[in-house]
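Every protein chain except one is present and positioned as in the full complex.
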């Protein structure tokens, strides 16, 4: 099993949800984050004092999937999230050693879905 | 060492904190998230326009533990979080290669607690 | 590649950003969290009812780096985050199996930076 | 303007004549008194916003929209209810228990020197205040439809009945019971309704630990609370001052205003120091409630006491409020915003204060205890307060029980956990804001 | 005080003389009328805050600062614009289409019995209201600089012209068109401008799905909306009541006030139940809009109908508002806060209501349909409303097109996604608060 973590543009979330749905990935966890990368920020002025804002709003997805689902999921995320502009984000894949469904106690592949 | 990530129902957090405490797991990091899973969402209407809300509020726990603590921690989380309703959440376990305490620079098992 | 997750004091974030920058780590994802550890909380009273608040505000950093950058990054985080007080936080290192840049589809080391 | 012009010409013409002259100045008095009462009515109406902000700010964000909706709709219900039958029951004749003319404001004369519609507006705003006090006490768990029903009944029937007894020439008025601006009529009625309501509803899930010790469920937006208190304080100048029903006696109105202000200030300060001493910190919610407590306490006696007495009355009100909040927690009564200590307890305290600090030279029926008047006025005040409290709790108990049987008073636990905004209205008050709810 | 003292002595002296005596009481009338009109003006000014809160609360947080800035600056623009030429165009002479004296308020007399500056203040506040209604309809995508230009033009030229026709002795007044406090003059003007504006701007990105079905973009702060509605309701008492331009007829002012209040309450209740029936839940935004709809609807007829009629007028206003919101969604018109249903549709409805419920005994030019007056007044009202609607939409279409050509009406899509607060003002409205924006 793998744990896929993706950082995307907030306004792409609906599109990503849709493409994941089409790829039969129905379960995700979403949280928000601030991202710092190549994408350039913007000038903020408050009462005449300027500040370079480079922590930009991002959305963070976590998806636990079975190994055979990894590529499909990655593809789906890219489909939904890509605008071909700097700032589109990243996908990180780590090894998921165990997954437990709290309700039933099921483990492993069973618990993923 | 393992990094345990759990997604639970927000209103179960107090119970989980308590059961973790009883299991002598004293250090956790909590963040909030929105979850998308089997649990069905609810209808939202704003000015007469309906919207299916299926991103439900969840709480996300991260707990770094030594290997011999893993099962106890998982059990504690389940005890506190289980309501036997769809939506209770998941526990993910990944391998934690290193843990460093910023204050002291201690590493590994020492740094966990 | 490694995924470095650090929990730090919110008010140290600017310092950490700076030291990471000096260490040529330019890309990070930041989110906020509540932490529960050794650091003692404070009394909260609302309408005369007391409550022990021990979930303290923390900032959570995620940084994906190539293996040869790990130590430098850890050091940079410690430099920026350390105040030598309980509550400074932790750094967790997990193995990052794959990293994909959504925009280009680049993978691995290329996608990290 | 037509009318206006006409008047001026009238003036010039009348200048040569005595009696008409007089008519002319009495027209001016009517116009002036009407202006003041109307402005006061607007200010009392605006208090509705104050109640809404205080109540919404002191509860959790997931229920904020629901209480704001209740607060808005209860005034709408009160407007209609008090128009249809409330006014008639309250001011429609001198019967000891009920009025009986003026349904829909038809075939009835204004009982005072200002137009009927102006008098109605002022009274209707009072009625709305009594109704909305309850929303806060029963917050975070009462069904919206049940609240709608309740709010119509209280403003169309229960409040007007009590009002008739005291202001409509009813039996309490006959006894010499004195409540200048409504410590009993408005605040005790609202406060005791909130008390019986919150008891019937049971506490919010998680508000008390298994051992019965209270949990503090923090208010989600203190700036709203502070704003609300200022709006209420502002409106109270109209609430008390307007109850003079005119500017015929500027000294009186001015005295009412200074007393209102000093009691509020003293209440806040006293509550702050009491909380500070008791709990170690100057608590915002309690200090703000203290200001409201002082205002409620001075409402009955504002016209008949000296500024000095107003300070004492307000101070005691503030202290009483802090202890009141504490007592309710102790007894396991869950009143999320302190409606009971502020409106019920201080409504009674203010009513009694007339019997302690009142002075006949200032217009009190008799001198109070501290002015050599003995216990008689105090006794009448106590009697009135107690009877009203019991009447309200009894009748509202019945009303709530009936509503409970009909539609159910309380939302389901799931709905409560998720929040009434979603459950009752299918929306979030801060859609887009991320809210961290660990309760 | 000097002046004041002088007056009193004057009084004593005059006591022995007839005519002067009269002068004295007419001085009192002027002072009293001025006081009322000024206070009403303050209340109408305060409505600006109400508009701001409602508009900001019903949109997304990322654009809140921008609309609050627009709302603040349009009043400032209106103050200057209405001072420089607006007043002259509106009240500077009896010409059928335009006034032409009183630029910068110089060389012009007050047309009414109160000082010119007091009359101006009251009218300027009205002008500001007409201007700010539009901000909401065009919210979340209109450039700030374009909005500044628009707001100057409407308050310096377009609004005054319509105002002149109806209140400045222009041709519609000549026809016997009756709009007591501005359902047409203020609200229809603002509402139809919002309509043409939002059509020209096109919907917000993502507000409609590819299939044309609407997406709900939730308001980010309902407490602000509720507060705003209360502020508007409060201000409306001055808006309508102050339009009597004095206290010369207390009965009249009192009737206006009760009608205003009952229409608002009935509007909210009707809207709530309509939404409840249509969509299954009592919707906050629609119920609150319903109160405003009732207020807009009663604005024209408030002086010449009975409280009973006011309730009908308000109820229909509330229902119309809910359907109006629905229709616009259906037709793909994106009016984020409901400016069009509330101000345009109900502005027209209120204007027509004069022809239905108006009574000549209460001051209406002719009896309405339901009082045996036949269709003639209704016809005049319809004519006026239609012509004003077309004039406004035509002229504003031109204005917006010109502005679009000059500076561009709409922000870039990137800026829209990121929010106008950042794009236009380089700041965030809730800097420090974390906001979860999934749109």
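Which chain is which? They are A, B, C, D and E, in the order written, and residues in each are numbered from 1.
Definition applied: contacts are C-beta pairs under 8 Å (C-beta built on N, C-alpha and C of every residue); 3 or more make two chains touch, one makes a residue touch a chain.
Quick caveat: nothing in here was measured; it's all calculated off a predicted structure.
For the omitted chain, the shown partners it touches in the full complex are A, C, D, E.
Contact with the undisplayed chain is limited, among D:61, D:207, D:351 or D:395, to D:61. Within the complete assembly, D:112 is the residue of D:84, D:98 or D:112 that touches the hidden chain. Only one residue from D:117, D:187 or D:255 touches the chain missing from this view: D:255. Among E:42, E:171, E:208 or E:370, only E:42 touches the chain that is left out of the view.
Residue positions on chain A in contact with the hidden chain: 34, 43-51, 55, in rising order. Chain E residues in contact with the hidden partner, per the touch definition given at the top, are 1-8, 11-12, 14-16, 21, 24-25, 28, 30-32, 34-35, 38-39, 41-42, 45-46, 48-49, 52-53, 56-57, 64-65, 68-69, 71-73, 75-77, 79-80, 83, 104-105, 114-118, 120-121, 124, 144, 221, 224, 227, 424-434. Residues of chain D in contact with the chain left out of this view: 18-19, 21-23, 25-26, 28-29, 32-33, 35-36, 39, 43, 60-61, 112-113, 218-223, 226-227, 229-231, 233-234, 237-238, 241, 245-255, 257-258, 261-262, 264-266, 268-269, 272, 280-285, 287-288, 291, 307-308, 311, 363, 433-437, 439.
The rule we apply is simple: only the chains that are shown with their structure count from here on.
Both chain C and chain E are touched by A, B, D. Where touching is counted per the definition, the chains common to chain B and chain D are C, E. Contact counts per chain pair peak at D-E.
Computed from the mean C-alpha positions, the centre of chain B lies at a distance of 18 Å from the centre of chain C. Chain E has residues 218-219, 280-281, 283, 285, 434-439 in contact with two or more other chains.
Contact of a single residue of chain B with at least two other chains is seen at positions 31-32, 34, 43-46, 55, 94-95.
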